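Here's the structure, in structure tokens; my notes come after.
With one protein chain withheld, the remaining protein chains of the complex are depicted in position.
And then subunit A:
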Amino acid sequence: MSQWLAKVIDRASTVKDSLSPVRQTALATLSEQSWPTRRTEAWRYTSLHEVAELELQQPSANANAEAPVIAGLNSIDLVFVDAQPVTDIAKLTLPAGVSINALNDADSQASRVFNQAKPSHHLFGLVNDVLAQQGLVVDVAAGAQVEQPIRIVNFVTDGVESHHRVLVNVGDNAKVTVIEHGAGNGHSMNTAYAEYVLGKESKLEHYRFAMHGENAIHMGGSHFKMGESSRLNSTIVGYGSRLTRIDTDVIHAAEHAFAKMNCIYLLAPKEHFDLHTTIEHAKPNGTSEENARGIVGDKAKAVFNGRIHIHRDAQKTLAELNNRNLLLSRGGQINTKPELEIYADDVQCAHGATVAEIAEKELYYLQTRGIPRSQALVMLNFGFVQELVNQMPNKALSEWLQPLLRERFSAMETK
């Protein structure tokens, strides 16, 4: 156990609220954890050396920051600074069928969703279980078709350690869009976990933007429990930071669910981005599609681990996973591991992974058409991730994201 984790466990005993009984279980599990080393499979390529001795301040009540604005999105914004609520929920006008409560509000009955979708093996998920006192519980009533996106902004400020939790319950036949927007400045550490329980035939459009700034340490995850015939369309965008680790789990807990997941990461100059995704098919007739694409420049490091697990009963599953990477520089590094674990025979599964640079002949082709080499490089490299950006169902978001990614890409050192 590290010095930092010992302090977490100490502090956990002071947390008292309506979630205390479920937190106790998590605390018991957490106390038995050993601190991961490079020999721990889940942390093989990511060192926690820096976190082990981390000493940052606890959030103060008067923290202040400007939440990033997304033009044309017209979302319901719920802003947190260092996990402390800034938005007054009572003053919001919410669409019909949506109710939002603070996590620590006893009326929120947070334990209905708490740890329903997030498995207990994520170390920092357990830390979040015992320490996250702030956050939200979002309920979308059965049948509600919510067009206005709900955006939850979590801004982390310099020198602070914070823990934030979001719980979303999507009722049967309901439809909703949720955006988890991480932002920040300076050297900070935060854990942010979100859980989604999807009702029968419900639809969830989900986005997670990890943009905490290049000096931040971010540990987080988004976890989905799929109801019968529910549909998930999720996009995760990672900028990378000093250290980012995101775990996602999609659990097909009922038949005929469909999950689509796109992940984009653009990393430079010394950023470290580690994405672990798991898709569990526990019931038959489920479908999942996952596409992860990343560009790594300068001295950045990307880690991708995509696991598809098909249980014995999950016949007629269709599952596909693809991870493509571009490595632009000599100092960069890409480690990828797409895994299949299959216990049912009547399934179709495939995964693929590539690591490469843009082919010289593709560049040549564009150059023969009169496009300067530098521009051709941008076109090809950026086109590689743009395809996934274009697939985002929300146009305001893709229009906001595109120039940001392009700017970031232009700043990357291309050999």
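In this section, contacts are C-beta pairs under 8 Å (C-beta built on N, C-alpha and C of every residue); 3 or more make two chains touch, one makes a residue touch a chain; residues count from 1.
One rule holds in what follows: contacts and distances are computed from a predicted model.
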Missing subunit (named according to UniProt) among the choices "PDGLE domain-containing protein", "Fe-S cluster assembly protein SufB", "Ferredoxin--NADP reductase" or "Thiamine/thiamine pyrophosphate ABC transporter permease ThiP": "Fe-S cluster assembly protein SufB"
Touch criterion as defined above, residue of A:Glu50, A:Asp107 or A:Glu339 at the omitted chain: A:Glu339
Contacting the left-out chain in the complete assembly, out of A:Val178, A:Leu327 or A:Leu388: A:Leu327
Hidden partner chain, touching residue among A:Gln348, A:Gln367, A:Asn390 or A:Ser410: A:Gln348
Absent chain, residues of subunit A that touch it: 41, 45, 312, 315, 325, 327-330, 332-357, 415
